[in-house]
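Here's the structure, in structure tokens; my notes come after.
Showing just some of the chains, left in place.
Lettered A, B and C in written order, each chain numbered from 1.
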Amino acid sequence: MPMRVIVVQFSGSTCDRDLVYAMKDVMGWEVDLVWYKEAQKHLESYDAIFLPGGFTYGDHLRAGIIAAYTPVMDKVKELAKEGFPVFGICNGFQILVESGLLTGALIGNDTLRFSCKWTNLRVETTRSAATNVAKKGDIWKVPIAHGEGRYFLDEKGLKELNENDQVVWRYVSDDGKITAEGNPNGSIENIAGICNLEGNVVGLMPHPERASESILSPWGSDHGKLYFQSLENYFRRG
Amino acid sequence: MTQETVLRDEINLTKEEKEVVYKTLNREPTIPEAAMLEVMNSEHCSYKSSRPVLPKLPTEGPRVICGPGEDAGVVDIGDGLALVFKLESHNHPSALDPFNGAATGIGGIIRDILCMGARPIGLLDSFRLGDLSDPHTKWLLKWVTKGVGDYGNCVGISNAGGDIEFDPSFQINCLINVGCFGVMRKDDLALSRATTPGDKLILLGGSTGRDGIGGASFASKNITEDSESDRGAVQIGDPYMKKLIIEATLEAIKAGVVEGLKDLGAAGVTCSISETADAGGTGTEIQLEKIRIREDDMEPWEILVSESQERMFFVVKPDNVKKISKIFDKYELPYEILGEVTDTGKCVVKYRDQTIVDLPAHLLTKPPAADRKATYPKYLNKLNQKWLPKEPKDNELNDICRKIMASDNMISREWVYRQYDTEVGLHSVVKSGQADAGVFRLSEFGTKKGIAVTFDGNSNQCYLDPYNGGAGIMMEACSNVAAVGAEPIAMTDCLNFGNPEHPQVFWTFEKVVEGLADAAKALGVPCVGGNVSFYNHDEVRDVAVKPSPVIFVAGLLDDVEKAVNNSFKSPEEFIILIGDTNTEIGGSEYTKVIHSSDDGQVPKVDFANAKNVLKKVVKAVNEGLVTSSHDISKGGLFVALTEMAMAGNLGFKVGLKRIPADTQRSDIKLFSETHGRFLMTAKQEDMDKLISIFAEDEIPASYIGSVTKEKKLIIENDENQVIVELSIEDIKHVWDTRMEEEMEGKK
Amino acid sequence: MAKFNAEVIIEGKKNARDPEGETIMRDLMIKHGYDMVSSVRSGKILKITLEAKNEKEAEDICWNMVNELRIYNPVAHVCTIKMVK
């Protein structure tokens, strides 16, 4: 049985169709793209919920905030708290943060500019549903495209996040080190993606759907696929 | 009509234009009519200066579905699909407000693609600015980049390329041109016409305010200073609303409920109600108070000519109004039914139960052309085409090479294109900065074909020799798409010039168009649309911009996987130079940067062979015989080689002796900008096949050296002595970082 | 009921870096002569017009709103509200 997932399409979503393509055409899953006003009725019938990347509501006020207040997110929050798998990419990560499902804040890049470039992501834990086929320390080439992707959290919060093994990916330089040069947006401790304590809610700023086919990658890589393969593996094991 | 009218000498039209108006109407126009006539007779809307010249451009070809005359060009790319593309200027708004000016430029060009019925998938942008080190240039560059980026990123359309030129003539009057392309099923083609009386006219999107109202001449005298400052407020783009309009429009087309579609750009509602009526051979009647206005005290004429952003105009069968409203409601987009199509041939506007406008549609859409004089410009008399610089000593060449790579027009544009989303849509296979043209796959549309797109211009060469400059950019743009492996299939242009009422300026306009036209014919690439921007003249210093056509060429790849980029792939591969090198350094980077001269012969296109060369290049790439490919243009052979080396992080060793040329001078072989030349790399075992492809047509394909593992640029002269030896890392460092350092205040 | 105007100011917490303020400071230093400036912080302002019985109520509504709708993210921002004429 192929995976069956839902992608919630918000007002002004821009990477919704890309995510559908990667999961459907590249991975062969069953994917439904559902307008946010209709989505809340059906959420439970899927294996997982995806919040796509790009923009929503023009990213006005703060990226993800207005989408976080749509009724569908009330339902997503309920399900997530019961352990239902929820994944956010880029804007989806921002929505997860703004709706309180993940901790911290995603604020304006320290470059003060929108930035679209390929980054190196180091897998920090294989405990998350999105990294379980990887090895800790693996490096994936995956592009970012955001203006507000600088992850921020206070010291106390960071300590907990680290102790609970919730940091899933960090940005690193080509040689795999956590450096300022490898950090595209000033994220604290180079954090690129995190999960909640239980591991069922995962947010990631870079776009795995853009890195799932070698033809799209300047490196000829398809590391983004590992993200989706991990999910498949996670669900197959149940 | 019992309306207040406008007297003959109050209306800002030329004598001939007035003549036509008064003869047709046999009465004085009302205030709103006068405003509509003024704006539709403006250079921007009427093309009055350029219209007599543009027919020189070839517009026909087997692939052409819609040529000039529609909002965008449409060409058949097979598999039931069509490519829609267009290029437009937003110069004057951007010079004053670079952020909103550039952003609304993007907003406008997206609408042009959308209103043909296509999903916009790629954007391009072209900037012409003063010297990079100038603070005003930096301010403009910072904000136009942000304007293009913020808008394009937010609507989720990927950037596919662009170009930037720095030259003091653009210091104040910068040129900001933007392009967009989209793909659709041929059956979804939507036209800007209203063919059936009784159909409803619907305005979708944002409210109407005073944005972009130039202030009609007769009306401005009544305006107090206070209102003047609010009037003509800058246009603010709203990409979020645009995104919803795109989705709603495409959904409506798919549902089959759209009879006609028109975007609202220049001249706003006036343009929509007149062009759809005229094109459909019908009439239109609207109720003006139905339009949602943003400011209570707007006059009817202001509402009619407002250029507020994010609006679309639909022609819909009465039976389908319910269906289309449901779609608009889904996206929570406001809309209103303004009126309907009539059979009167007229545009009628009613306001509070009175008829305030009653004009024949063609009076608005087909104003008379202007008869412009053209005279040979004096500055051209001073130029010496035979001039050659003193030959540099061999030991000066390293320095010259370094200087050229670090010059404004050569350095990497990464600081700019990093701010654009180049990945969204999952189309970009060859991305900004990776090759001469951007390549998009079309798997979303169910084909393995690919589209290659490029922008090109060369204001310096077009200034020094408008005819050859014009022909040259056409050749270069086509070479760009050929280099990645695509057959050039159509072009659209944007012609940026000074004041057309200056005969010397107008002469350059005519010559550029002739050059473009002759090259387009020789290459068999039709022009399917364009845009003209005149009056790019800096009042303060009283200088016109250099003649600056920018062209957008689209190419087609049968199999997108065959596309190649310009980076060297592995050491030991052979470097092949296609074409002959001539002593053509007029307007070149070498002449400009090193000798600060305007003299010399501008490169001429070899019309007889141009098409064949491109065909063979495309063939070589598609047969998989080359591992990288690059056309030779600005900066000549040296720059092209260096760019390939930097991209691949490898070096090269090349000998000038093997270069077929009309000269023995090393500097000219290195820096001449002769057209129709390409650099390719190939594996040793593919060499024979590759060379024979070109030999069939007697096109020179010369082995000139090899890629090296050592990251050095090494060039030997005709006596096999090393005359250039530079470290890739040193050159690349400056090339990579200079723009960022300038822009981030690190310099 | 009457109309009131409120200014909601959202700025970064002291412990979060403010690259925009820093950049302005740096530009100032490069342009010389501005060494009297010791700090620049950037933020966002929302000017809100709303109806309420009185100013006190208007301010309460604004506070409720910014908290309930997370007009600011308490992890990264601080928020102040000023009623203005």
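FYI, a contact is a pair of C-beta atoms (placed from the backbone, for glycine too) under 8 Å apart; a residue touches a chain by one contact, two chains touch by 3 or more.
On a predicted model such as this, the values are computed, not experimentally measured, just so you know.
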Handout entry: Formula of the whole complex, where the shown chains each stand for all their copies
Key = A x1, B x1, C x2
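We take it that only the chains that are shown with their structure count from here on.
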Practice task
If every chain is a node and every touching pair an edge, decide which shape results: line, ring, star, complete or other.
Solution key: complete
Handout entry: Distance between the centres, which are taken as Cα means, of chain B and chain A, whole angstrom
Key = 36
Handout entry: Gap in Å, rounded to a whole number, between the CA centres of chain C and chain A
Key = 30
Practice task
Averaged over CA atoms, how far is the centre of chain B from the centre of chain C? Could you give it in whole Å?
Solution key: 41
Problem - Contacts with 2+ other chains: residues of chain C - result: 23
Problem - chain A, residues touching no fewer than two other chains - result: none
Practice task
Please give the residue numbers of chain A that touch chain B in the complex, ascending.
Solution key: 11-15, 17-18, 21-22, 25, 35, 37, 54-55, 57-60, 113-117, 143, 145, 147, 207, 209-210, 213, 215-216, 218
Fill in the blank from the handout: Within the complex, chain B is touched by chain C residues 23, 26-27, 30
Handout entry: Touching residues on chain B, where the partner in the complex is chain C
Key = 745
